[in-house]
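Worksheet for the structure shown next.
One protein chain omitted, others in place.
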Amino acid sequence: MSYRNEQLSEEKVFKDPVHRYIHVRDRVIWDLIGTPEFQRLRRIKQLGTTYLTFHGAEHSRFSHSLGVYEIIRRIVENFKGQPNWSHEERLLCLCAALLHDLGHGPFSHSFEKVFDLDHEDFTREVILGDTKVNEVLSKVDQNFPQDVADVIHKTYPNKLVVSLISSQIDADRMDYLQRDAFFTGVSYGHFDMERILRVMRPMEDQAVIKESGMHAVEDYIMSRYQMYWQVYFHPVTRSAEVILTKILHRAKELYHSDFKFKLAPTHFISFFEKEVSLEDYLKLDENVAFYYFHIWQEEDDAILADLCRRFVDRDLYKYIEFNPGHQYRELMDLKDCFIKSGIDPAYYLEVDSSSDLPYDFYRQGEDEERLPILLQMPNGELKELSRQSDIVEAISGKKRTDHKLYFAEDLVDQLPEDSDIKQRIKEILKG
Amino acid sequence: MSYRNEQLSEEKVFKDPVHRYIHVRDRVIWDLIGTPEFQRLRRIKQLGTTYLTFHGAEHSRFSHSLGVYEIIRRIVENFKGQPNWSHEERLLCLCAALLHDLGHGPFSHSFEKVFDLDHEDFTREVILGDTKVNEVLSKVDQNFPQDVADVIHKTYPNKLVVSLISSQIDADRMDYLQRDAFFTGVSYGHFDMERILRVMRPMEDQAVIKESGMHAVEDYIMSRYQMYWQVYFHPVTRSAEVILTKILHRAKELYHSDFKFKLAPTHFISFFEKEVSLEDYLKLDENVAFYYFHIWQEEDDAILADLCRRFVDRDLYKYIEFNPGHQYRELMDLKDCFIKSGIDPAYYLEVDSSSDLPYDFYRQGEDEERLPILLQMPNGELKELSRQSDIVEAISGKKRTDHKLYFAEDLVDQLPEDSDIKQRIKEILKG
Amino acid sequence: MSYRNEQLSEEKVFKDPVHRYIHVRDRVIWDLIGTPEFQRLRRIKQLGTTYLTFHGAEHSRFSHSLGVYEIIRRIVENFKGQPNWSHEERLLCLCAALLHDLGHGPFSHSFEKVFDLDHEDFTREVILGDTKVNEVLSKVDQNFPQDVADVIHKTYPNKLVVSLISSQIDADRMDYLQRDAFFTGVSYGHFDMERILRVMRPMEDQAVIKESGMHAVEDYIMSRYQMYWQVYFHPVTRSAEVILTKILHRAKELYHSDFKFKLAPTHFISFFEKEVSLEDYLKLDENVAFYYFHIWQEEDDAILADLCRRFVDRDLYKYIEFNPGHQYRELMDLKDCFIKSGIDPAYYLEVDSSSDLPYDFYRQGEDEERLPILLQMPNGELKELSRQSDIVEAISGKKRTDHKLYFAEDLVDQLPEDSDIKQRIKEILKG
Partner (left out) sequence: MSYRNEQLSEEKVFKDPVHRYIHVRDRVIWDLIGTPEFQRLRRIKQLGTTYLTFHGAEHSRFSHSLGVYEIIRRIVENFKGQPNWSHEERLLCLCAALLHDLGHGPFSHSFEKVFDLDHEDFTREVILGDTKVNEVLSKVDQNFPQDVADVIHKTYPNKLVVSLISSQIDADRMDYLQRDAFFTGVSYGHFDMERILRVMRPMEDQAVIKESGMHAVEDYIMSRYQMYWQVYFHPVTRSAEVILTKILHRAKELYHSDFKFKLAPTHFISFFEKEVSLEDYLKLDENVAFYYFHIWQEEDDAILADLCRRFVDRDLYKYIEFNPGHQYRELMDLKDCFIKSGIDPAYYLEVDSSSDLPYDFYRQGEDEERLPILLQMPNGELKELSRQSDIVEAISGKKRTDHKLYFAEDLVDQLPEDSDIKQRIKEILKG
C-alpha cells in the first residue's frame, strides 16, 4: 500500500478534554505528530500571556492543533460521498488542519509586533524547508508539502478545502473557542458543534450550513464575540503583553547600543538583526524565551532588569480607559510629567487598543475580503447569514474598539507625595 | 484593623475551571498570591511529565494551590460555629493550604530521586527563610510563619487543622483528583465534593464524615484508585521520567568527571554538589531546566545529547511487563547483551516499579501511621470507613505494584539483523 | 421561637440536577413543600406539550418551583447586610418564590386560552383561600398570606422584593432557562448564573447589576432569545397544543349541545360553565385531564374521538409557513375546500402565531410597562442595559412573530386522488 493510504495496524486515540477522543488511523498523521517541529508546539502556549489573567489557560498550541485536526476529520468523514466533495482531498485537509499553526513562536503576538514577523511565513517554511515535517509530507508525494502550504496560505485551487481551515466558521475557530473556554473556565464558548458539523454541506467554493442549523451558528458567533471581549482582549492580559513588548524593545535597543549583557541574547540576535533563519526561529520556544527573561532580571540595565522582574513575578501595569484620539493633550502632558519625574515613558506608559469585527459579509473593495457564512435554504437557495439572523445582523460589520492606557503605577506612587507633578499625573490617571 | 483581619475593599475572584470561582477576601491571602515565590509555581507543572501522555495535563502547581485554598476556605466556612472548632485557626488553615506545595521544584519526582531532596524541606525553608512569603506571614504575627510550617509539616498541636491539609481525605487530594481529571480529560476523578464538604464535622483530632455521606467518600476513594493507575502511574509518563532521571544522572556524572560542557550546568551545580541553597533551588524552575535540556542536545557527550533529544522531542523508551524479582536472570542477560552491543544499560535500560495503597487504616508499628477515615454514625459513634464500606474494605491495605522494563528499542533495532545478540535481546523483550 | 423564625433541627437538602442541591432550613418552607397544593405541582408538566417534541422535557412545575426558591435563597443570602435591603423580607421572598406558580393548571396555555382563565388568579386563591398552604402561611402572621400574594401579583409596596420574582432578570426566568435547557438537552440556556448573582445589588426599587457583570447578562438575554425560538415556540409543540385546544373546544361544544358522553366530563363542567371554583380547579391535574382524553377516544363523536386519539398517540398536524395577513385569500379558499371535502376546518385547520420580545426597556404609555435591566457603573451611576450592550441593543424592543398554518394532512391525503379540490388544497399547502 502507498504511504498516502497506509493505515495504522490499530487506531490510536488521544484523550482530549474538549473532544473526548482524538482518533488517528493514518500513518502520515501519526508520523507528523511525532516530528520535533510538531512536538515543539507543546512549548508554545495557545493563549500567550492569558494564563496571567485566567490561571487555567496554560494549554499549548499542541493540543489546539490536535483539536483542529479532529474537527476536520469529522467534517471530512461526513462529507464522504456527498456532491462537490472529492474524497482524495481528505489527507490534505487533515494535514493542513494539523499543521496550520506550526509556525507560531513564543508569545506570537508580541514577537510578531516587535520584530515584524508573520507566523504564517514560518508555517510555510517549516512545511517546505529542511524539516522532519517536510520529510514526512514528501513521502506522500513530491508536491504534497506545497499543497499543504497552499491550503494554509489560502491559495490552493480548491476553495472548499481552504474554507474548512480558514473562514468565518472553520475548524480552527471551532476548536479554539471551545478549548479556550474550557481551560479558562469561562461559561462562554459553548455552542452545539455536533449540530453544526451535521448541517455543513460541501459546495463548490466553500462549506455552507443548512438553514435548520442557523441557531447553532448564531450561538457560535455569539461565543466568538464574548470570548474576544471577555478573554482574548482582557486588559490584564494586554498589560502583560505591553511589558513583554517593552522587554523585547529594550533588549534590542541595548544590543544595538553595544550593551554588555551578562547573559548574551544569543537566541535573539537574528531577531534583532532582522535575519531570522528557520533554524533560529524554531529554537526559540517559550522555555528558552522565559529563561532569558529570568536571567535578565540581574542585568545591569535597570529598565531591562525591572521589566523582566515584572513579567516573571507578574507585577503588571495598571490601566484606565483612555482614548488617545480624544485625549491627545493629556497623553502629551503625561509623557512630559513622566520624563520630568525620571520615569521613561517609552517603557512605563503605553496606549493599547484592541478591536474586533465579530462577523462580516463580503464588502467589495475592502482590503481583506471575507467569505460570508452562507445558509442553504430548504429550496436550495443560498442566503448570507446576517440576512436571516437578526442577532448576527445586529453585530455584523460593527467593529468595536477598546482603548486603554497602561502605566507603572508603583513608580508614580514612589514620587514625593507633595510634588506638583505627582498631583498632575494622578489627576490625569483618575480617568 | 490588624493585618491578620484586614479585608480587601472588594472580594477578588479568580475564574477556575474546576471550582468555578476562587474567592479571596483576606489581604494576607491576596498578598501571598502576589509574592514571587508563589508566582513561581506557575512554572512548575502539576503533573510533571504527564503532559507527554495526556496532552491536556499542562496545568501548573499554581492553579492546584489556589484550588486547595478554595476547598479549605469552604470547609472552614462550614465549620464556623461548630463544636471542636476554633475559628481563630481560620487564617492559619487558609495559608497552609495555599502554601503547602511551595517547595516543589521542576519535575519533582525525578529531581528528588536523583538528588536526594525532599520538597517538604524546601516548603518549610520558603516559609521560614528570607522570602517575600515569610515577610507577609510575619506581618500577621511573629510566630505565624512557624505555625504555617508546622501545619504543613504535621507537627502543629491542633491535629484537626493538620488533618484538613494532610490526611487520607484532605483538601489537597480533593483538589488534585478533580483538577487532574479535568485537565487530562479522563472520566475518573468525579465525586460529589459538595456533599463531602457538607457532611464533614470537626472533631478533636481530625475531621470526620457523617455516615450519610459514606457513598460520596467511597466514590472519592475509587476516584483516587483509578487516577493512580490510569493517570499517575501511566507507563508512558514513567518512560519520560526514566529518561529525565537519566539526563540528570549523566549530567552529574559528567560534571564530576570534569567534562567540558558547552553550556555549563550553572543552575545545577549546587544540586550536583549536594549543597542546595534556597536561592539556588528557587531559581531552577521548569523553564530553566528545560532550557538546559534544549541546549544540551548539542553537547559533545553522545549519551547526554541523545537523552536530551529524546526528552525534548518525546522520543521515549518502549516498555514491557517485567518483574525483576522473578526475572532476575533475564535482566542480567539483557544488561550483558546491551554491554556487548555497545549500548550502555545504565542509561538505556531501566526497571521501574510503581505501587499504591489506595486506602489504609491505622496499623500499629508501621513506619507511617495513617489516620483512618472515620464515619460518624447517627448515634454519634465513630467507625472506621472500611468496616462500613464493602468496597473500601475490599481495597483497603492492599498494595498493588506494577513493574515495567523500559528500554531504547530503536537502538536495539539498529543492531545488525542477523546478530545473535539482537536475537537474544528481542527474545527477552518479547515479554 | 416564633414559627416565622423556626429552623429545622437539621438542614434538609433536595438533590437537584440543575442547582446540585436545594437547601431548606426554615420550618415554614419545609411545611409548604409538604402541602397537597404544592405536591400537586408534580402533576403539572413545566413545559406542557413540549415533551412531544423534546422527549426529555417531562419535568414538572414542582422541580421548577424548588429551583426558583433556591435561587432566591442565594440572592437573599448575598443581600444580607447590604444597603437598601431589609432582611426581614427574607422569608417573604422565599415563600413568594416557592409558590409563584401554584395556580398553574394542566397544559396551562391551552386551558387558559380556551376557558379564559388566568393561572395568576388561582395562585392568589390558593394562597388566600381555604387551603393547607394558607394555613401554613397564616401561622407566620395573619397578614402574611396577603403579603405573599401581593409580591406575586406585583402590588407589594417593596418593589425590590417584587423585582426579584418578576422582572426581566428574575429568579423565575433564571431557573426555567437553565432547567428547560437541561431537560430538553439543547445547548442553549447556559449562562453564568453564579456570576449574575454575585454582581446583583439591591437598590430601592429593583435589583441592579454591577457593570462588570454585563457580559453574563448579555449571555442570559441571548439564552432567553434562543430558548424561545428553539424550544418554547417549536412548531411541533404548537401543533400538539392546537390539537389540545380543539379537544377542549369540541368537548365544550358537545356539552352545551347535550351530547351523551360515555364518560361524562365531570371535572370539566365548571370550566364549561365558566364557574370554576378553587376546589374544582385543583382537582384537574394533568393525570386527570389525560384520563379523559384517553377514554374519550371511544366517544361516539367522531371529531372528539379522533382529536383525542391524535393527542394520545402523538399523531400531530403538519404545518407550513403561512401569514394570514398576506394570505387571507388562500386561507378562505382552504377553508372552503375543507368544508366541501367534509373536513371541518374549525377542527382540522388552524393558523397559529407566536411572538416574543426578548428584552425591552421602559416605553412610556405602553400597556405593560417593563422594568428595564439597569447596570451600575463603577461611579455608581445607573445605565439601562441596551445603552451599554451592542448585542442587547440590537434585539431590544424588536418583536419577532412567526405564523404557521396547522392542518390534518392525513385527511387531505385520503381525498380521492383525482379530485380538483384535493389538487387545490395541495397547491395552497405547498406553501
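All chains are identified by letter, namely A, B and C, in their written order; residue positions are counted from 1 within each chain.
Basically, contacts are C-beta pairs under 8 Å (C-beta built on N, C-alpha and C of every residue); 3 or more make two chains touch, one makes a residue touch a chain.
None of these values were measured; they are calculated from a predicted model.
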Out of B:215, B:256, B:340 or B:387, which is the one that touches the chain we can't see? B:215
Touch with the omitted chain, as defined above, among C:116, C:258, C:313 or C:417: C:313
The one of C:15, C:256 or C:398 in touch with the missing chain is C:15
Spell out, residue by residue, where the missing chain touches subunit C. 14-18, 20, 34, 36, 39, 42-43, 51, 54-56, 58-60, 62-63, 66, 182-186, 283, 285-288, 290-291, 294, 312-315
In the complete complex, which positions of subunit A touch the hidden chain? 13, 20-21, 194-195, 198
Tell me where the left-out chain touches subunit B, residue by residue. 186-188, 190-192, 195, 215-216, 218-219, 222, 225-226, 229-230, 390-391, 393-395, 398, 400
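The rule is short, and it goes like this: only the chains that are shown with their structure count from here on.
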Which chain has its C-alpha centre farthest away from the C-alpha centre of subunit B? C
Using the average of all C-alpha atoms in each chain as its centre, how far is it in Å between subunit B and subunit C? 52
Could you grab the centroid distance between subunit A and subunit B? Build each centroid from C-alpha atoms only and quote it in angstrom. 32
Overlap residues in subunit B, where contacts from two or more other chains coincide: 20
